[in-house]
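With one protein chain withheld, the remaining protein chains of the complex are depicted in position.
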Amino acid sequence: MVITPIHYIIVPLIAAFAIPLISKIHKELYRIVPGIVMFYNIIISFVLMKEVNEVGYISEIIAGWEAPWGINLIITPFSGFLVSLISVLGFLIWLYQYRFKKVIDVGEIKSYGIMQMLMITGAIGIIITGDIFNLFVFMEIVAITAVSLTSFYRGRDGAEAGFKYLLIGSFASAMVLLAILILYTQVGTLNMAEISERMHLVPQGIKATILILFIVGFGIEAELFPLNGWAPDAYSQAPGPTSAAFAGIVVKAGIYGLIRIIFTLFDIDGAFDFLIIAGLVTMIIAEFSAVKQTNLKRMLAYSSIGQMGLVLIAFGIGTKEAVFAALFLMFNHAIIKSLLFMTGSILMYNSKDKTILSIHGIAKKLPYVSILFAIGSFAIVGLPPFSGFWSKLYILTAAANKEMILLIIAILAVSIVEIVYYFRVVSKLYFAEDTEHIEIFKPSINSLIAMGVLAITIIVIGVYPDLITGYLHNAADMLLDKTSYIKFVLNNNVQIQ
Amino acid sequence: MQEEFNEIFLKYHEIITLGVYGTAIGLMLIGLYAILTKKNLVKIVIGLSIFDAGIHLLFVGIGYVKGGTAPIFSPGYENAGNRMVDPVPQALVLTAIVIGFAVTAVALSLVIRLYKHHNTAKIDQIKSLKW
Amino acid sequence: MIAIIIIIIMAVLLLAAAIYSVLHRDLLFAVLGTGIVSVILSLFFYLLQAPDVALTEAAIGIALTTIIFVITIRNTSRDEDEIIDKENEKL
Amino acid sequence: MNIFFLIILIFFSGAILSFIINKIAPKFSGITTFITIAVVVFLFFTQIEINSITQFSLGGIQMQFGVNNYTYIFAILVLGLSLLASLYSIKYMQNNDRLGYFYSNFILTVTGMLGIIFSRDFISFFIFWEIMTWSSYLIVLYNGKHSSKSGMKYMIFSAIGAYAMLTAIVSIKGSYGTFIISDAIQQGAFNFSENIYIPIMLLIGFAVKAALMPLHVWAPNAYSKSPMSFTSIFSGAMSKMGILGMGLVLASVYSQTTNDNTFSVLVLKQVLGWLGGITAVMATIYALIQTDAKKLLAYSSVAQLGYIIVGLSTGTKLGVMAALFLAVIHAVFKGALFMVAGAVEKQVGTTDMTKISGLIRKMPFTFFTALVSIIALAGIPPLGGFVGKWMLYEALITESNNYFLVIVIFFSSTAAFLYSYRFLFGLFLGQEEKETEHVKEAPVTMIIPMVILALILIVTGAYPGILFEPIAHGMHYLGFSDVNWDMSVLVNVWGEESNMAYINLSIGVVFVVVFLFLTIKGYKGTKNVGTKDISTSGEIPTENENLTFQLDFFKPFERAAAPLYKRSMDKIWNDLGNALEAIFDFTRRIYTGNGQTYALFVIIFLVILLIFKNTLFTN
Partner (left out) sequence: MKKVLVIILLVIIGYFLAETFINIPFGENRIGDINLEKPTAAGYYLSNTTEKSKVANVITAIVVNYRGLDTLGEVTVLFLATTGIASILYRRKEEEENAETERLSLPSSNIVRSGARVLFPTIALLGIYVFIHGHLTPGGGFQGGTIVATGFLLMLISYKGFNTNHNRMVWIESLAGLSFIFLGIWGLISDNTFLGNIPEVGKLNSLISGGLIPLIYIAVGFKVAVELTGILDILLKIKPKK
């Protein structure tokens, strides 16, 4: 059977529906099967990426109805890049959490693997679907799984974080639903390509309203400033792998939604300036709030929000190289922040009162985890020769080419703040006298492998970025060129070389 | 009854417009009010469901076509396609309703757990995670 | 003529029920209000030529949503301000 | 394979290797480091020919490697010093734990410095700059908890500097479309009349590493807290990286002086010069009151860097020459002095000058090194320090006739006599203390580098031409043409240079003989009077004011200069930091834990956007 984008969706669903049955054979299947699915996702991504590199786009129609009438899944270099990133991360996260008895008692609650898997599937669906309402449905899948994973632990705070997330998340879905409704009345279709084709018919005021509703809706998922109150709680309360998945996968889906809406659907110029302003505010406030955190995961959450702000700034600059830089930053943030969350949750688990203050000199007991965390924090603040440096450099260069000197200064000032709080943790890890710990829980070998792979990726990309830059350039070009997208989706035979 | 509705529609167009849109927007605003001011978690969830109900009504409302019939080709109406209401919003709202129910259920189970832990369902007393 | 009055009455009732369910202190009655909202809503859907939606709203909105609300209230507290059961705890 | 890449590769693999070896046999990781650096030194001086350029591209950015006459000076300095330091640190770091950590970062630091020297484009320059920074930061943290605070300070200031530099770099890219340094200079990136902030930003970036006045606060702690074997290159070589950059920028700024930017250039000269002078004075004054030898040396190196910057700021032939000469000499003697401090610390266990004294008998070679380097530091005739300072004075007086600055510098260099003498006396002269009886001379692998450095000092004192030659070439690269070391001050002072060599050499020989005689004589039994129980004209001084060199010799001075000590730069920076912390603590309170507030935020945001929709989103 030839591999097509729909496999991203049906294979995990088959697994999800079948797991309760087949795991009557052996309990372990609850944990193994999601891993197999994740690995299959990687295979799909590999095959599809090869194809995308040959023909510019891949589009698959569902139920045999041509694009404007049926739902179509479309893989552009942009979405393909994100999807393959997500697939690899998903597999690594699974590898990390496999047999992670201490932190996630999968034996106790069997559905963890299923929900994690379906959350990732939902994120992939958001990215590859070509239909706006279908996107909404996948958003809901992500939201529900994310909420129930956030409140997964039995403790009292999990439920609280989950409820906040649910409250704000249902706002998001309501906004998107309303926007889809108004949009449908104006253009009479739900297919994104056709919407952007007919967008010029929409009167200005209504267009602005729709855009605002979409911005609020997706901005909640993408952690824009006033909308991201749920994020720190959710990140800090979710199980470690789930936090990694939030930072690496779910946020990416939200950003993708925002970017797809602004770049492909709408033709409003003000949106770009808005992105810059919103991103700047988000970044500054988040990074400032991160400094005095005592819960490591919460600190990482704020830092993740700040990075998302930086991504939005880069997208808002809007030139080809800026978009390229933004993609690079998304890639970096995905791998680095996942690494940080993976290591950080282990560190937090081993600290006595679950705060940064009590991880003095834990490096003696957990050498590998500490080194990985150090690598991650060096990379995220953008020190060469780690991969974070390049994305920061490209963003600054893009800003400089548009003579935005103040923006550059702001970004760099904020990264000094970043250095302050990350290096505070690193120096605590290594160079403080070690206080006594509760019995140290050492991560199993597969977790170490997962984290090691991420760290090696960080270093390799940092030393030789050309491994991905060419591809990212291609993706950026394709994102900016929306006429070919429309043409390709609406009459399926055109193929952009 | 539906036939009556269709013919009186032409007469009282404004009133019915107000009746549908106004009701829908009113529902949304009432729901928002509950979400934003009520302290009790159950009340907040009620507000959410009312808000959703308003959006659903809007959906069906914009799908309505003057003098249209339900989009079902029942025997004898095989070629009535031109005087049917827009079926797409109805299909969408079908999905939306079910999803809304799922969200409500999850929210309520969270409320139950919060009450277990905090022994209260007041949202302003449940803030152990902050700053 | 009857129909238009019915529609206006329905609209008014709908909003009234919604306001009632938002404002009423006793959550059980509030939930009842949401049930009424769903009933009238499904009638609206029926009038707007959406029988499928009407059916769904009737089944889900009236029966299921209401019952899970009731279950929740039973597991938490019936009074919005939780005065009553606080007193019960005192006793 | 290309020689530059080969060297970098050797360095990185050496770093990894020494880290791994430490896990197996901790003894050998130091030796690995030494061998790695030795191999690189060999390769560098045999394989690399000057002015050869290697083109390559990384991440879609054109990059160039190469060595020119100017950077060659610093290459000699960095490689020689780090070779000696690595040899020194084998014994010095013996039986500490986490040696792999130390040595791999040591190598990485050297890699950074050499990479900076190699790179002819801004991006690789910045990359290596950052590698140097964070690896040295990790070493500063090496000594554990009490050093993590100063390490933080160091990292923050370095970040400020580095990001100022990065701002300048990307805006060069934005305005001139190139990252290659020479192209940027040719297109007038450093031309004040075109844009003033790019060179200023770059200068700020370099000034942090060169510990210029407002940005120097990290230096004393960082220098004194990190292991001495590292500090010798930290203060000796790494600070010179800042000098390298400043020299480059300033030279091109001055060379592109035109009518319309004369004034701004003049202002720059004055500001830099005065900052350097004030740095020298303040650092000297602070050095006076230190009782810890390491701290004293740290402050004194800040002061010396002040001189160098003054020299650069003149922008005249002689001034720049003086600066470069002082840079090299300072590297040598400060490296030696820190090694001495390290040896004392290793053998005695402390470098507190109030506790130890009379080590001259115990550690004669160390004392010899200390003596020579102190002479060079204080700028007493036979040795190089004097030459450099003389050139500096002459440059200031004759060429840029900036008499006030001369006065300032002269004051600070006279004050330098005091603390240098205190260092010498406090540690080595005087009677022995009870605690230091068991002390022995440092192991031979620590003696060798020190003595080598001392000999270098003597020889360069004798034959300054050895240093003038490469410096002259380097200055020629900077655009100061027809620099030949005949026009050195020495000619003006003592006539012919050649017999000058004899004079200096003979002075040196006599000095050595006298020194040996004294030391041997010193071993003969002398009556044992504790250094601290002196009696000034019959009356016993009270303990609270005991005017020996070890205790309160500088008390009166301290009293005189009290206002200067009261409000130091540190305090100002600390207040700034606290203010920022308050801001951070305020911002995070936006996230009140109440979910309803978050919902309200969403609605408010929505409403604001809706109200301004027609101004925000128009096409």
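Each chain carries a letter (A, B, C and D) given by its place in the written order, and its residues are counted from 1.
The rule is simple: a contact is a pair of C-beta atoms (placed from the backbone, for glycine too) under 8 Å apart; a residue touches a chain by one contact, two chains touch by 3 or more.
None of the values given here were measured: they were computed from a predicted structure.
J.: Out of all the chains shown, which come into contact with the hidden one?
T.: Hidden chain contacts in the full assembly come out as A, B, C, D.
J.: Looking at the full complex, which residue from A:S79, A:S196, A:T209 or A:S358 touches the chain that isn't shown here?
T.: A:T209
J.: May I ask which residue of A:I182, A:V281, A:A410 or A:L480 touches the chain that does not appear here?
T.: Final answer for the missing-chain contact: A:I182.
J.: Please give every residue of chain B in contact with the chain that is not shown.
T.: 9, 13, 16-17, 20-21, 25, 28-29, 32-33, 36-37, 58, 61-62, 64-66, 68, 70-75, 78, 81-82, 84, 86-88, 90-92, 94-95, 98-99, 102-103, 105-106, 108-110, 112-113, 115-116, 119
J.: Identify the residues of chain A touching the omitted chain, counting contacts across the whole complex.
T.: Counting only chain A, the missing chain is touched by 1-2, 6, 9-10, 13-14, 16-18, 20-21, 60-65, 68-71, 108-109, 111-112, 114-115, 118, 125, 129, 131, 133-134, 137-138, 140-141, 144-145, 147-148, 151-152, 154, 159, 162, 182, 185-186, 188-191, 203, 205-206, 209.
J.: By the contact definition given up top, give the residues of chain D that touch the hidden chain.
T.: Where chain D meets the chain not shown: residues 600, 603-604, 606-607, 610-611.
Quick note on the criterion: only the chains that are shown with their structure count from here on.
J.: Counting C-beta pairs in contact, does A-D beat B-D or the other way around?
T.: Spelling it out, more C-beta pairs touch across A-D than across the other pair.
J.: Can you give the whole-Å distance between the Cα centres of chain B and chain D?
T.: 71
J.: CA centre of chain B versus CA centre of chain C: separation in Å?
T.: 12
J.: Where does chain B touch two or more other chains at once, residue-wise?
T.: 35, 39, 41, 44, 111, 126-129, 131
J.: Of all the residues in chain A, which ones touch at least 2 other chains?
T.: 160, 163-164, 167, 232-233, 289
J.: Considering only the defined contacts, which chain B positions touch chain D in the complex?
T.: Going by the criterion above, the answer is residues 32, 35-36, 39, 44, 123-124, 126-131.
J.: What does chain D use to touch chain A in their complex?
T.: Those residues of chain D that touch chain A are 58-60, 123, 126-127, 130-131, 134, 137, 141-142, 144-145, 147-148, 151-152, 155-156, 159-160, 163, 166-167, 170-171, 173-175, 581, 583-585, 587-588, 590-591, 593, 595-599, 601-602, 604-606, 609-610, 613-614, 616-619.
J.: Once bound in the complex, which stretches of chain A touch chain D?
T.: Of all residues in chain A, those touching chain D are 160, 163-164, 167-168, 171, 175, 204-205, 207-209, 211-213, 215-216, 220, 226-227, 229-230, 232-233, 267-271, 273-274, 285, 288-293, 302, 378, 383-385, 389-390, 393, 396-397, 399-403, 405, 408-409, 412-413, 415-417, 419-420, 423-424, 427-428, 430-433, 464-466, 469.
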